[in-house]
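A single protein chain has been removed from this complex, and every other one stays in its place.
This part shows chain A:
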Amino acid sequence: MFTELNSILNTSPDSFTRGEFILVSDRHSDASFLIHHFLSFYLRSRCKVCFLGLVQSFCHYSAVSQRLGVSLTQAKEKGQLVFFEGLKESLSLLIPQENNTESEAVNFLRDPAVGLRSLYEFVRSSVNSSGSVEEGAEEWGPPVLLVDDLSVLLSLGVNFGDVLDFSHYCRAAVCSELQGNMVMLVRCNGEEEEDDGDEGTEALLKGLTHQCSLNLHVQGLPTGYCKDIHGKVCD
């Protein structure tokens, strides 16, 4: 995790505000490094983490987390981390086969109109499992939901209203009810001024900005491309 960012946000693994929804967004840049930051931050805080890794493989997140000093494999084995590998689960629906069990959490791939209720049920069961602790198992802190990234759901045909509903229900369950935290990444296309209608990432970003406690927005430099400085972060 990035200690400078912790310092700016006045937070640390030992002391952070609970019940927060942190929205991470980007435009003409890549804010996924913040997802890696928060993943290692909350694992170090001994929180029970549910991570919806929708755009990269487990190996990718694990390799980066290793460099940040956290082992995702160990966290999974200890029961601290529930990792949902979207790419792997999606294949069973995108290429249905006779002997394969289809993952219900991504049933929106079969028909986007069904919405994200099943994915929410998965999140709900993952964060609620911290309530039923087996004898001898470690006890973890408040639950945390991390999503990388929410805008890919729009690319997969999910309606923008369904994505907003999903984030609302997750916030109600994780942040309000269980006093945990939530971090979601949204990636924007094009310029802020462009109107891409009622749907799309711009509308999603506006809706989520209204719901969140803190928005960290990463964007490219207004002066253009620079190899040494990739962009700026504003809140």
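Heads up, the rule we're going with is that contacts are C-beta pairs under 8 Å (C-beta built on N, C-alpha and C of every residue); 3 or more make two chains touch, one makes a residue touch a chain; residues count from 1.
Quick note on the criterion: contacts and distances are computed from a predicted model.
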Complex member absent from the view - protein name from UniProt, among "Elongator complex protein 4", "Aldehyde dehydrogenase", "Cytochrome c oxidase assembly factor 6 homolog" or "Sorting nexin-4": "Elongator complex protein 4"
Contact residue for the chain not shown (choose from A:18, A:88 or A:206): A:88
From A:60, A:117 or A:168, residue that would touch the chain that is not displayed: A:60
Absent-chain interface as seen on chain A, which is shown: 30, 32-33, 36, 56-57, 59-60, 63-64, 67-68, 87-88, 90-91, 94-95, 109, 111-112, 151-152, 154-157, 187, 189-190, 194, 196, 200-201, 225, 227, 230
